[in-house]
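First the structure, then my questions, so here it is.
Note that one protein chain is taken out, while the other chains of the complex remain in position.
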Amino acid sequence: MGPLIPNGVITGDWDFVIALIIGIIFGFLLESSGFSSSRNIVGVFYGYNFVVLRVFFTAVIVAMVGLLYFDYFGWLDLDKIFILPTYLTPMIVGSVIMGFGFVLGGFCPGTSYTAIAIGKLDALVFTVGLFIGIFIFSETFPLFQDFYYSGYLGNVTLTDVTGIPAAWFAFAFTIIALASFWITMVIEKRVRKNITEYKF
Amino acid sequence: MEINNRDNNRPHYINPYLGGVLLGLLVIITVYITGRGLGASGAVKSAVVTTAEAITPAHAESNPYMSKFTGGDHSPMYNWLVFESLGIFFGGLLSGILFGRLKKIRIEKSPKITNKTRLIAALTGGILFGIGSQFGRGCSSGAALSGSSTFSLGGVIVMLVLFGTGYAIAWMFKKLWI
Amino acid sequence: MHVHELNPKKTLITVIIFVIVIIVGFLTLKKPRFTYKLDMKQSVEILHDSSLYFYPWQLADVVDNVESNVVLIDLRDKFSFGQGHIPGSENISAYDLTEENNIEHLNELKSAGITVVFYGNDQLQANGPWMWFRQTGFDNVKILLGGYNYYKAHKNRLSQTKSDKGFMCELPRYDYAKAASKKASKGVNNTVKKKKPVVVRRKKRTVTASGGC
Partner (left out) sequence: MNKNYIFLTILMILLAAGTLFLDNRKDNYQIKPEVLLYEIIQPTRYVTTDQVAKMIIDKDPTLELIDVRSPEEFDKFSLTNAINVPLDSIITAGSQDYFGLPGVKVVFYSNGDICADQAWVLTRRMGYKDTYVMKGGLNRWIETIIQPKEPPQEAPYTDFELYQFRKGAQIYFTGAEIESTQVKKKSSVKVRRRKKTVTASGGC
């Protein structure tokens, strides 16, 4: 049955309405979980607030497990969904750069939109930075075009690379995530004792 | 407890696990409907291409990166991710109103730094994130969240390296936040 | 208050709804009607098994009702069937093969140990269905070599077809290399002649063994 749009169950005309609705839910969830505050987000790196880790890992394990069940029930064909292509080296380098941007800026693109919505000036500046960054990238693209396309492995999943069934990855991720929830709880309690409470 | 006194002033957030479960279900629904996951940085890319095209169309066409996204029947802004990002904005607004967080324009920062420092850091962070997201084929929501949910190797790599770098360098910028 | 001291009621409710959806999924899960019983390797191997092919001369007994353990199934449409068919055969059009009562009927024949022979106008028409039923575990299904057309042309001398190769449609009817390039015909001609006696001897053995293909 699913995915609906690639299978033609829903026509492309509804694309943008659906995009808007999904975006609204996404934004609502990000904001209400506290992702509109950069100090909340960055707290994950200093141990005083693990909200990012909790939301993110919970979302990943629920989605992983859910997709596997949906695939099994025949509701969703996992072979037909888009798999993010892997470009090994540029992805690693890009993620390192993003890591710096994350700690410096305190947002990622999605969360910065919600923070603009509730009136955070730093989020607006961050988004302007995003714009400039992508512009710089496009302008200098010819310089590292070869690098940009290097390390291409195709649209591979973990199963394609390792041969281990996806369910084992879902299970391992779940265990890691749940363990980290309990461990970070202890860390968070300890760190918060020595920290002056911050305003949101 | 000292913290308890301030609970009344604290903004009300939903339980992070509730947010996480709902977000996970949203990813499933999104994949179920569209066959691909969520994303956010793609909208800014569309905006960049559109702006460049509006100012100097010839330049945008000749740029090997931007030309990948120009030349369709519609403007690059007529794009799934742009609409989704608009939705993110309005969703955030809705939640801000509901939970009383929509206030006048303000800057959030550590009390130890000036507004200027914070804004410069935010701008630098934005620029770096913008460049990095192009190499990483997506940002934390597009690549890390949706990518790893669909068991993509690239998605997992982005997630691990992104957070790993964060932890590795966090001590350098401690002053910005605490 | 730490988040772990709050009561995650809503989270619990959401997760339970999620679990209920999964349980509903399990309850509504239908067992697939067909599964492959042979893997790819076995599916290739059966193509060499001459006992899975039904030779035209074997038809003689079936038509004369001597052999009662064989059911012929005509996969052509009703119209062609009405115009002429092998006596004693049943008609299940290829388009209706998966209908519940037809599958049931084939299953009954299978459990009764009766051999089912598929045929179409030619071997090709029945080839796909034959392979499919073999692969999905109907190990009583065979295919009639030559199909109805061959039967029609030879129906009065079926027993003599043992020595005929006309139904073996995979046999080359021409010397391709020679037919296609006339310039080199002389050279090829010589080699063929040399090889000929050796080859003829082998022929008799091979034909019956290697089935239609």
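Letters A, B and C name the chains as they come in the text, with residue numbers starting at 1 for each one.
Operating definition for what follows: a contact is a pair of C-beta atoms (placed from the backbone, for glycine too) under 8 Å apart; a residue touches a chain by one contact, two chains touch by 3 or more.
Please read all numbers here as calculations on a predicted model, not as lab measurements.
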Chains in view touching the one left out: A, C
Which of C:Gln58, C:Ser89 or C:Gln123 contacts the chain that the document leaves out: C:Gln123
Touching residues on chain A - with respect to the absent chain: 61, 65, 68-69, 72, 79, 165, 167-168, 170-171, 173-175, 178, 181-182
Residues of chain C in contact with the chain not shown: 4-9, 11-12, 15, 19, 22, 32-36, 40-41, 43-44, 47-48, 94-95, 97-98, 123-124, 127-129, 131-132, 135-136, 165, 169-183, 185, 189, 192, 195-196, 198-200, 202-203, 206-207, 209-213
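Assume only the chains that are shown with their structure count from here on.
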Whole-Å gap separating chain A and chain B, where each centre is the average of the chain's CA atoms: 8
Centroid spacing, where centroids are CA-atom means, of chain B and chain C in whole angstrom: 56
Chain A and chain C, separation of their C-alpha mean positions in angstrom: 50
Multi-chain contact sites of chain C, meaning residues that touch two or more partners: 3, 18
Set of chain B residues in contact with two or more other chains: 3, 14, 16-17, 21-22, 25
Chain A-touching residues of chain B, taken from the complex the two chains share: 2-3, 6, 9-11, 13-14, 16-17, 19-38, 40-41, 43-45, 47-49, 51-52, 63-66, 80-81, 83-96, 98-99, 101-110, 118-119, 121-170, 172-174, 176-178
Chain C partner contacts - residues on chain B that touch it in the complex: 3-4, 7, 14-18, 21-22, 25
Interfacial residue positions of chain C with respect to chain A in the complex: 2-4, 18, 22, 25-26, 28-29
